[in-house]
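Heads up, the thing below is written out as structure tokens.
The other protein chains are all here in position, but one chain of the complex has been omitted.
Just so it is clear, A and B label the chains in written order, and each chain counts residues from 1 on its own.
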Amino acid sequence: MPESKHIDDQRRSWESGIVQKVTDKNPERKREFTTGSWIPVERVHLPSITTDVEYTEKLGFPGEYPFTRGVQPTMYRGRFWTMRQYAGFGTAEESNERYKFLMSQGQTGLSIAFDLPTQIGYDSDDSHSEGEVGKVGVAIDTLKDMEILFDGIPLDKVSTSMTINAPAAVLLAMYIAVAEKQGVSRQDINGTIQNDILKEYMARGTYIFPPKPSLRLITNIFEYCAKEVPKWNTISISGYHIREAGSTAVQEVAFTLADGIEYVKTAIKAGMDVDAFADRLSFFFNSHNDLLEEVAKFRAARRVWAKIMKEKFHAKSPKSMMLRFHTQTGGSTLTAQQPDNNIVRVAIQTLAAVLGGTQSLHTNSRDEALGLPTEDAVRIALRTQQIVAYESGVTNSIDPLAGSYLVEDLTDKIESEVWKYIDKIEELGGMVRAIENGFVQKEIQDAAYKYQREVESGERVIIGVNKFTVKQETPKEILKVDPELRNIQIRKIGEARKTRNSEAVKTRLNQLRNGAKHPEVNLIPLILDAVREYATLGEICNVLREEFGEYQESIVL
Amino acid sequence: MKKIIRILIAKPGLDGHDRGAKYVARALKDAGYEVIYTGIRQTPEAIVKTAIQEDVDFIGLSLLSGAHNELFPKVVRLLHEQQADDIIVLGGGVIPDADIPQLKASGIETIFTPGTPISDVIQFIEANRERVSR
Partner (left out) sequence: MIDLAEKVLKGDVRAIARAISWIENNRPEKEHLIDALFPHCGNAQVWGITGPPGAGKSTLLDKIIEIERRKQKKIAVIAVDPSSPFSGGAILGDRLRMQSHATDEGVFIRSMASRGHLGGVAQATSGAIKVLDAAGFDLIAIETIGVGQTEIEVVGLSDIVLLVLVPGLGDEIQAMKAGVMEIGDIFIVNKKDRDGALKLKAEIEYVLGIQFADYPEKMKPIVMTVASMNEGIEELLTVTDDYFLKISNDGSLQDKRKTYLKSEIRQIFMQKVSAHVNHKYKFENRLDEWVDEVYQKKKRPYSLINEKINLFLRECNWL
């Protein structure tokens, strides 16, 4: 039989020929193969981008629309991604020590973890803070704590990312005030605040106020920083937590970009020009185990966001269309069983993020499922990034997996599925509506449930948990947070209250209250004034709580 | 006919990670139990009051923020003060093995650590069915 030159035909005869012969005797391991997020994967993938036109439209070149291959023209050939380990626990003194340790070990940016009371705008002496002070991050009650946190760290020489959402304005104000004390102008400080309230309602839970006033605060920050803090990334629109809550890779991208759309819409409605703020929007994604799917995911995200900014919002500046992102390796993929295995998982996830073109990266430590990282564990996590950067060769060329038939197919598939969700959310009236209706929460929960059922049944293998387990685990050293911490903080607040000018605090809080009542007032300068007088985080947030109300979770299962 | 078991799944403190709690709630429903789920940010006082009003047989506490040593025993204490000791309290989340003996000593019946299959939880409930007094 004459052999056809068309590869589709060749494939068919291959399948019915030698493949059939093998599978008749040795069936494949599964009936169907899919990515970790249930996207079907073929036995072999074939070329889909075969013409120059297709290449230009779908891929282009790094630093150029649609940015599929990367947002910078030289990427890691110019500079590695920022190695930025999320850290913080206990007191500001302890965290300050950990930051100095990490910088000495070669970390290139700071990433601050705050404790839950701080993230939710409660002082350490508030009744809600019982048991929580200093546990998942550093406790910050007043500017004094912030000064200690950055003691000996020159704010004109580092870039700092702060994972803070509902009270982001307050922590940003404190950072600015600390810089002032160091003699550093706010025009020169470099960093990011997460400031992404929508995903809090959806997946993370550290909200304070309802959506409308929360979006107002976010817009206030956009406006203020555009003029006063031009090097600051005003938001880190996050998909990491959505993925951690159990979503698929497609949902992670879709819901994050839909959040982005909502923020851009809000800022435009408030009168800002899209190119005035869009270049300072940044993103935050997860890096999971299915390496090839993750790489495709990052590429698809860049392409979709570029199209959204260009076609939907008519951005003119290329900077407005660039999806710059930080990545964190997936915490929920790590196991309490045989924790050293986690080092291997993190290495794979690091590769995925780097091959995916991330601008900055946090790698989890092996004891992630047990507690906060010990010094040893976090050092290994940092080394993982450094080994990939310096030893693996993947940083020698940009977007090295481009042209992989599988990766390009997955990139296209993820993009088309993401558009479906984005259209659906538009239909529902936007992200705030979709969250009110519970649409996105349900999608996430259903995916989480399906995933977990697969783990329970053994269909989804997790080494050490449902396969290759050991009977006796060796006990591991884990980090302990001093339970006395709350009392230490309470004493500190007491001292701050004694030494500050109470009249000035009262005045500033009243001015803030008045400002809050008027939607057209930008609250950032007022918060800055209060912070300088050593008003506590709780005092400031309580004023806003009283004016704005509190968000009430309403969607169940 | 087997009595229907009622379970309260609660998240004390400020921790907002509810993926696990929601999965457990749904899986226990599939196992035939009535599950009362009260969402995140519940104070120990609210949890105990809820448990009493709902006359539950078990309370499952989920916590990943490290506040378990303070908040779990507090729930048990409040149950005791309100003469509701017969409610069996179990816990789960990010809880180091080293903390488990202390938690059990304070009245938590058992702790399910990360990676526990749901069948273990169901087995535990069934094994303690006779103890519940409704």
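The rule we apply is simple: contacts are C-beta pairs under 8 Å (C-beta built on N, C-alpha and C of every residue); 3 or more make two chains touch, one makes a residue touch a chain.
Here the structure is a predicted model, which is why all the values come from computation and not from measurement.
Undergrad: Which of these, B:Leu14, B:Leu28 or B:Val121, touches the one chain of the complex that we don't see?
TA: Of the candidates B:Leu14, B:Leu28 or B:Val121, B:Leu28 is in touch with the missing chain.
Undergrad: Given that one chain is not shown, which residue among A:Asn437, A:Thr469, A:Asn501 or A:Asn514 touches it?
TA: If we include the chain that is not displayed, A:Asn437 is the one touching it.
Undergrad: What subunit B residues would touch the chain not displayed?
TA: These residues of subunit B touch the chain that is not shown: 3-4, 25-26, 28-39, 42-43, 45-46, 49-50, 52-55, 82-84, 134.
Undergrad: List every residue of subunit A that touches the chain not included in the displayed model.
TA: Touching the missing chain: residues 437-438, 552-554, 556-557.
Basically, only the chains that are shown with their structure count from here on.
Undergrad: On a C-alpha centroid basis, what's the spacing between subunit A and subunit B, in Å?
TA: Roughly 31 Å, centre to centre.
Undergrad: List the residues on subunit A that touch subunit B in their complex, please.
TA: 116-117, 119-120, 122, 128-132, 135-136, 200, 204-206, 244-246, 332, 335-337, 369-372, 445, 448-449, 452, 456, 462, 465-466, 475, 478, 481, 483, 553, 556-557
Undergrad: Under the touch definition given earlier, write down the residues of subunit B that touch subunit A in their complex.
TA: So the residues of subunit B touching subunit A come out as 13-19, 22-23, 25-27, 37, 39-41, 43, 65-71, 74, 94, 96-98, 113-115, 117-119.
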